[in-house]
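One protein chain omitted, others in place.
Letters A and B mark the chains in the order given here, with residues in each chain numbered from 1 onward.
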Amino acid sequence: MKVVVIMRRSAPLMHIAVCALGAIYLIFASLMLYNWIITVFFPTAKLLYSICGVFIPPDPGSAVVLATTGMLLAGSVYYHYDRYKFISCVLVGSLLGSAILVLQLLTVIANAIDAQILMLYGEIVEYGLKEEIMRPDVLLGIPSAIVLYNSVRELRKQW
Amino acid sequence: MPLSFAPEGHLVRVVCIRAGRGLSRRLIEMGIAPGKVLRVVRTLGAGPVIIEVCGDKSKSVSDRCNLCCASCGNRIVIGFGTAMKILVEEVARRE
Partner (left out) sequence: MSELSKAKHNRIKIALAGTPNVGKSVIFNNLTGGRAWVGNWPGTTVEKKVGKMRIDRQDAEVIDLPGIYSLTAYSLDELIARNAIIEEKPDVVVNILNASNIERSLYLTISLLEMGANVVVALNMIDIARERGYEIDVRKLRELLGVPVVPTIAIKGVGIDELKEEIKKACRGRKTPELIINYGDEVEREIEKIISVLEKDPALIKKYNKRWLAIKLLEKDEDVIERVRKSQVASMILKQVEKSIKTLEEALGRDIEEYIAEKRYEYAFRISNECVKVVREVPQTPSDIIDFAITHKVFGIPIILSILYMAFKFAFDVATPLVDLIDWFFAAFLYDIVKSSTLPEVVKSFLADGVITGIGSILVFLPNIVFLFIFISLLEDLGYMARAAFIIDKIMHRLGLTGKSIIPLIIGIGCNVPAIIATRAIEDENDRNVTALVNPLVSCSARLPVYLVIAAAFFVAYRGVVVLSMYLLGMLLAIMMALLLRKCVFRGPSTGFIMELPPYMTPLPKNVLIKTWERTKRFLFKAGTVILLATVLVWALSVTGPSGYIGTEALEDPTLLEKSWVGVIGKTMQPLFYPMGWDWRAIAALFFGFMAKEIVVSTMAVLYGAAGEEELPKMLSMAFTPLSAYAYMAFVLIYVPCLATLAALRGELGLKYAILALIYEILLAYLVALAIICIGIPLGLK
């Protein structure tokens, strides 16, 4: 009930977009967590491998980060009445989302370099580049980075 | 009331400090002494507090503190145990 009231009272486009992004984060986070629980406790059950081309790795740590980002972004609507509090949540949330994007990209690069190095051993290692990139943390990180850029600009403007 | 129970965003004045010699001295050096006005920046309920030291002019505290708090930058984190030993009273309503 409360959510509907808030949105009816003052719903600039930015607020809704951010909230939606947060919700998507939360959804993917729970999917990743679900996959992880299955791999650890029910190894024989089937995994939810991918949805619409987006792979869902059973990574609990990443799930925590995504969940936190989702909470911050979606929760920012709760403070829609106070400019500073709203920007705070959005800023920190998008910062986390962008950070994990960067981190995941670094990991991909590291794995690529690693494969080259392992060749010195005469070892050929295969790694799924597609699986490493088409992940929620990477894909969602892009809109996150955009949000980050915008909120930092907002902050600078009035200060 | 102890500082750890002070409501967020409010201004409080230090009434007394129930601590040993070393701790009291430490607090005074940080600017927390009986009569000083503090702003409770953040509090997680009954727990640690982040405060801002505002000086000790008790008259027209509200306007002075608006300026002072803005440019003071005197933010201090006070742990739970210590915050329980600092007794304060409310001064004015803010926010």
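A few notes on this one:
Going forward, a residue touches a chain if its C-beta (ideal position, glycine included) is under 8 Å from a C-beta of that chain, and two chains touch if they have at least 3 such contacts.
This one's a predicted model, so the numbers in the text were calculated from it and none came from an experiment.
In the whole complex the chain that is left out makes contact with A, B.
Seen from chain A, the chain kept out of the figure touches residues 40, 61-62, 64-65, 67-69, 71-72, 75, 84-85, 87-89, 91-93, 96, 99-100, 103, 106-107, 110-111, 113-114, 116-118, 120-121, 155, 159. Contacts to the hidden chain, counted on chain B, fall at residues 21-31, 33, 41-42, 44-45, 47-48, 50, 53, 55, 66-68, 70-85.
In this section, only the chains that are shown with their structure count from here on.
Distance from the chain A centre to the chain B centre is 39 Å, each centre being the mean of its Cα atoms.
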